[in-house]
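Note that this complex is displayed minus one protein chain, with the remaining chains in position.
Take a look at subunit A:
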Amino acid sequence: MKNQWTNFYTGYVIVKANGKGTERLINALLKKGIPIWDVKRAGTDSLVFCIDLKEVPKLRETVRSSDCKVTFISGKGGPFLLRRLLKNSGFLAGSLAFLVCLFVLSNMVWGIEIHNANPETEYAIRKELDKMGVKIGKVQFLLDDVDTIQRKLSDNVSALTWIGVELKGTTYHFQVVEKKQPKAEKKLSPQNLVAKKKATIADMFVEKGQPMIKVNDNVYKGQLLVSGIIGKEDTPKVVSARGVILGETWYNSTIEVPLKSNFSVFNGDEMTKHFLSIGNFSLPIWGFKDPGYKHFEKDTTVRPFHFLKWELPIGYKTETKRSKEDIVREYTPAQAHKEAAKMGRADLKKQLPADAEIKKEKILHTTNQNGKVKLIILYQVIENIAAGQPIIQGD
């Protein structure tokens, strides 16, 4: 027997035959090899049966040579469904438009939530986000990715120690840890001032307390500079010693500068390609040219599309090629010397507090070996060497 499930897809018609020789009509159809099914008697002179849609012309032929009349009752199956679907295409278009809307809306930013921030910091963060374009209603994959937002925020908002950025669905969550500003020192806690390091006193300005040293004295680390105990010996008074003691300190540093060094630098040429990535496959949509860089670094970012809470395997991918150039830098020994001195100074500045000042530098030793210039330099620095030391009053 023939499989009949395919009939549904190719379509079939329900036919009513009226007349005397309905059986003869069926026999005639059988002879022509036209399959029919579900034959039912609908009255004394009429039959109802089903026939394939593509056999209808043959049916007409057969009917003409018989004494029956045929009427079509209804059509079933694929082609008829399709026609009805087209007739009601409004529904189809509507449901499609709904899916598209849902898809677009799932890829937008719908909320920015900042946790654990005080109002000022929150305001600063919001302002910074606005500058980056992270706003409600923006399309997610056109914005920076989470890591970049995190980096930019922690670079640009000074009050932040750390910020965690998380994208949950359509909402950005920012988890803020603020810098604790040091509390103002208690003015009343009694203290001495002691030397932070070995130095020669260059200048001093004592606001409060009893100075124990003079200018040009050599002091060692931990030596008492300004005492917080003032007044007569028999009636001492304890105060919080304050002041600036400028001492001359010494720093030794060794700097090595190679005469010849290789650098790899970006020369600023870059080229971005845009792709639509589907699974592992990338469909280029913009930027087809090959820039032809000899050396380059490739940055690839993939921003997946979302549908409701799900991440789709489809995404928007950009690939940036940055041209690189190798540069060889060569110094003459004299230049290297100069460079080393500059580097040494810069290094030292980084170590020293902001108010320190490099007074003098003296090159102790220079060697030029193995293509490297090595300098040992002694720096004389003027800096504040006073450090508070609380006075613990026992009985």
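Here, a contact is a pair of C-beta atoms (placed from the backbone, for glycine too) under 8 Å apart; a residue touches a chain by one contact, two chains touch by 3 or more; residues count from 1.
Everything below uses one rule, namely that contacts and distances are computed from a predicted model.
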item	value
Listed names "Sporulation protein YqfC", "Ethanolamine ammonia-lyase large subunit", "Amino acid ABC transporter permease" or "Acetolactate synthase", matching UniProt entry of the absent chain	"Sporulation protein YqfC"
Candidate in contact with the missing chain, chosen from A:N27, A:S89, A:S189 or A:N368	A:N27
Residues belonging to subunit A that touch the chain removed from view	1-2, 4, 22-23, 26-27, 30-31, 33, 35-41, 44, 47, 49
